[in-house]
Structure formats: structure tokens, C-alpha cells
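Below is the structure I would like to discuss, written out as C-alpha cells.
Only one protein chain is missing from this complex, and each of the others stays in its spot.
Which chain is which? They are A and B, in the order written, and residues in each are numbered from 1.
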Amino acid sequence: MSVLRLEQTSRWFGNVVAVNGITMSVGPGITGLLGPNGAGKTTLIALMSGFLAPSAGAVTLDGEPVWRNTGAYRTLGLVPEREVSFGYLTGRQFVLANAELHGLRDPGAATRRALEVVDLLEPAGRRIGTYSKGMRQRVKLASALVHDPAVLLLDEPFNGVDPRQRLHLMALLRRMGAEGRTVLFSSHILEEVEQVARQIEVVVSGRHAASGEFGEIRRLMTDRPVQYVIVADDDRGLASRLIAEPSVLAVALRTDGGVDVSVSDFGAFALRLPRVAREHGTRILEVRPTDDSLESVFSYLVGG
Amino acid sequence: MTDPSAATPEGRSVIHDLGYRPYTGPRLGQGAIARSLVGTGLRNAFGLGRSGRSKVLPFALLALNLLPAVIVAGVMVLVGLDSLPIGYAEYASTTQVLVGVFVAAQAPVLFSRDLRHGTIALYLARPLGSGTYALARWVSLLGATLVFLVLPVLVLYGAALLSELDVAEQTRDVAVALGLVVLLALSLAGVAGLVASWSTRRGFAVVATIALLLIANGIVTAVQGIAGAEGRPRIGEVTGLFSPYSLYRGLMSAWTGVEAPTPPASTGMELAYVAVLVGLSAACLGALVLRYRRVATS
Partner (left out) sequence: MNRTIIRLSAQAVLGRRRGIVLVLVPVALLLLAVVVRLLTDGDVGFQATAGLGLTLALPLVALLASSAVLGPEVDDGSIVYLLAKPVSRHVVVVSKYATAWATTMVLGALPLALAALVLDPSLGRRALALGLGGAVAGTAYSALFLALAALTRHAVVVGLLYTLFWEGVLGSLLAGVRWLSVGAWGRAVAGEVSPLLADEASTGLVYSLVAAALVTLVTVWFAGDRLRSFTLRGDE
């Protein structure tokens, strides 16, 4: 059980602030680091993995700073976005070298185990130069897993991986999270983060825009409109009564049945909807958020 | 509730014409593409159109290379010598290390990067043959090398003219030097380009080119020196054929009278020197075209 902690961490390059006063704590389980391209995700991962000195603040792993602390790599595994340029090595040689560098007691066994985990045992005898993008991604993962780290940082791990391997990789990450490891991966694609991580950290323009379980984040944004589709036995009647509610911003009838409701205050609306329905004897058949997905959280966060 | 079929009558779906049109005008051919590629390549070789950091190296080398010429020009103007302390053609021979480093360091800019990062496919996806691409890159490198070699000659020429040295004589000497410099640039661009396209690692390409040029030159010079001392200049003459720098030195000595060990003594040998310089660059160019043809088909 290891915890990575950032305290008021900033990093600037000349005049450009890449990471701006971020405080976050990454604990056991899977955390998705979400943000558009250029938001500072790679910079954050570099800070977390000890490959970048914070300009201000501190980055610690279990209380120890990670910058200039090679001992941290005993508990930390890193899968950088960079390609492996050791094309002249076979996959097995590369992972074995990583195992040896960690000073493992039985590097051969550790190598075999790591290759097995990423499903790369069969092509491990081939040179990395001949690998496909997905295989390179997996050999990178194997090299980071070889010492069985408590913390695993992955920079854009799903880039260039085909859908089948993506599912495999996601299952692997979920399993590692369930085992109590601290897994953090970055992505700019919402569906990916949504499928793997419940805990997300949203970074926009180097700033920490949101943190937490994404449904909760969604609900926290009460000052932003939330969209629902409500299907009732009397759509038009319900619509006319809902528009009288202060928490409702807009109502529209759908051509295929149901009412689109735009809500400004989620909490108040959740209390009022059943009462309104009961008072007027309307039966509600279905309440469905149309945008309670990370997509909308993200677009609001980025757009706002 | 409204009737959906009434709300969406037949033919409501439409793709609006926003005015996007395919380009139907005239298109420039291979020649124009190649010309613009040559121009861009020439600029890139000096770091123009690239980041500020990539300008440092070529311009630092150019400045180092020009420095002696500027000093000579200053001395000429201030002291008023009646002849240039260094010949036009001799200059490139004296600064051969800088010339070699420049060509070796900038060839990878033109030849390695597209191969290493796979962007070569973007060029070849255009109506541009792999041979034309190789040729255009080579011409860019040749042009950059010529700029590097010709500028100091022009500085010296300007100094000579300002000092009112004999114009006809100076112009003839400059013409000879320019001819020699073109021959040298042809062969250097060929060798450096070929090495850079063969090794896509920048640093390695630079050392390999320098090793090839300077070690060959060093060996040839050593053998020539010994052959001269032993009174067997014929061996030295033949050995001179094996390195671009010694070929240049031999021709320079034969055409301008500057001292060099065992220069080609006969017209036949001079022709052989010219033939080897041109042949070497043609062979390198041919190999480059083949190399890129293989890249294009694999």
C-alpha cells in the first residue's frame, strides 16, 4: 500500500507554467489522469516518477521525495510514453535486463512472470525492432512490472493498442488495482478512463480541475445544467409542472416521447421530482441522465 | 405529441452544400515539388525554418570558417599587402576540418531525419519519385556545402579587389578556385549524404563521415609524404586518388601551383583526378537513389 502525494506542486519551463500548484494524493486502486493534449499530464507523470524536479512544492512517495531518489524505483514502476529504442534486444532480453537492474533474486523467473502477465511469452524471443506498436506497449509494461511494484505509473498506455489488446490491458490494470496497488494512468480519451478508473484526476492547462469519483464530480457541478430524459404517462402535463420548479432551467418535449429537462440544481431537483409527480398523479416511467458520463464532465470542465 | 411522420416529411434529409469543393485547378509537377524541396532543404541545412537551437551549430561553423578570411581581408585593407597571404583554392584545403564537420553534421539533417522518424512516407505519398527525393536532398546538401566553401573565397576576392590587386589575375584565380570547390563539394555531399542515409543515428553518421573522410585523407597524406621522400612520386600520385581531400589538393597543386606532396604530374593523371571526384559523387548519388528506392518499395 503506497501513496504518492503532490503538495502544491508547480513546474515551469521558462515562462510556461506546465503544472500549476497541484495538490493530489494517489492511493491504492486505479486512478485515471485525464486531460486534453498539452494539459501537463506527461509533466505530472515525470514529476511523480522522479524524472523532473518540481519548481515549487514537493512530490513524495510514502513520505520520501522521489526527485534524485533512486531508491524510490523499488516501489515504483514507470511505463513512459517513449518508445523502447533497444530494438536490437529481444523482448525477453530487455525485460530480463530490467529485472537484473532491479537486483531481483531470480530475474529469470520474474521475467517469465512479467511476460506472461502481458501475454507476450510467445514472441519474447523476437527482436523488439520487429514488434508491432501494441507489442512494444506490452513489453514496456512487462519491464515496469517485473519487480512487482506497489506503484505503477503509465503515460498514455492505450495509445496505438488495438481494441482486443486494449481490453486485455484494461483488465490487467483493474486486476492490479484490485490487488491493492496504486495504479495511475494518463489519457485524453474519456471512454478509456471511464472503463477502467472510478477515481479520476482532471488536469486542464496545468491546473487541477477536478478530483474524485466521476459521478460525484458530475453532481458537484450544481451550478451547471444537468440533462435528464424523463418519460411519464403524461409528458406534456409533467413538462408544464416542471417548468414551474426553480431548479429547472428548460423543458422540451421529445418527438419520440419523453421530456428533456435541463436542471440547474441537481440536489433540489432530486427532492422535488417525485413530489411533483405525486401531487399531480403523474406516473414516471423512466428517469435517465443523458449526459452523466465523463464526456460531459470533461467537456464542461474544458469548456468552462 | 406530434406525429413523427409529419414532423419528418419525405426528403427532409439533406447534405447542405457549404461550398467545399475539390481542387480542380492546375497542379504543379514533380519539378516544382523537387524545386521547393531543394529550397527547403537548403534552408534547413543552415537551421533556417527550424528551431533556434538548430541554427547555432551551422552558423557557428560558418563563422569559424569565415573568421580567417575576414582577418585576412582586414589585414589586406589595413596593411596593404600586394598579394593575398593565402590562395583562394588553398583556403578550403586549410579549413578542411571545418568543411568536413559541417558537411558531416548537416547531412543527417537532410538524410537521416525523414528515415528515422518515418516521415519519408509522407514525401513519397506525393507525386514525387524516390529518386527525385534523393536527388533533391543531395542538391540541397551540395548547395549548402557550396555556400560554406564559396563564401570565404568571395570574402578574399572582395579584399583583393578593394586592395586594387590585378583584377584579371585575381578573377582567373577565383574562377579556378570555384571550379575546384565545386568538385570538392560534389564528392563531399555524396559521401556525407550516403553515410547519413545509411545510418539514421545522427551522432554516428557524423563520426562515420568524418572517420571516412579524414582517415582516408590521413592515410593518403602519410603515404604521399613517404612516397615523396623515397623519391617514388608515382605511388603518391596514385594514392592521391583515394580520398576527396587529397584529390582536391592534387588538382589544386596542379592548377594553381600551390605546394602539395606528389601532385598529379601529367594531364592524364589530372583527368583521372577529376574523373574520380566526379565519378565518386555520381556513384554516391546513384547509391542514394537506390537506397531510397529500396525504402520506397519496402
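The rule we apply is simple: a contact is a pair of C-beta atoms (placed from the backbone, for glycine too) under 8 Å apart; a residue touches a chain by one contact, two chains touch by 3 or more.
All values reported here derive from a predicted model rather than from experimental measurement.
Student: Among A:101, A:250 or A:270, choose the residue that contacts the chain missing from this document, as touch is defined above.
Tutor: Residue touching the chain left out of view: A:101.
Student: Which listed residue (A:73, A:158 or A:228) would be found touching the missing chain in the intact complex?
Tutor: Of the listed residues, the one touching the omitted chain is A:73.
Student: Which residue, B:38, B:62, B:76 or B:101, contacts the hidden chain when the whole complex is considered?
Tutor: For the chain that is not drawn, the touching residue is B:101.
Student: On chain A, what residues meet the omitted chain?
Tutor: Residues touching the hidden chain, for chain A, are 42-43, 46, 49-53, 68, 70-74, 76-78, 80-86, 88-89, 94, 97-98, 100-103, 143-144.
Student: Which chain B residues touch the hidden chain?
Tutor: Missing-chain contacts on chain B: residues 57, 64, 97-98, 100-101, 104-105, 198-199, 201-204, 206-208, 210-211, 214-216, 218-219, 221-223, 225-227, 229-230, 232, 235.
Keep in mind that, in the parts below, only the chains that are shown with their structure count from here on.
Student: Roughly how far is chain A from chain B, centre to centre by C-alpha average, rounded to an integer in Å?
Tutor: Chain centroid spacing, chain A to chain B, equals 50 Å.
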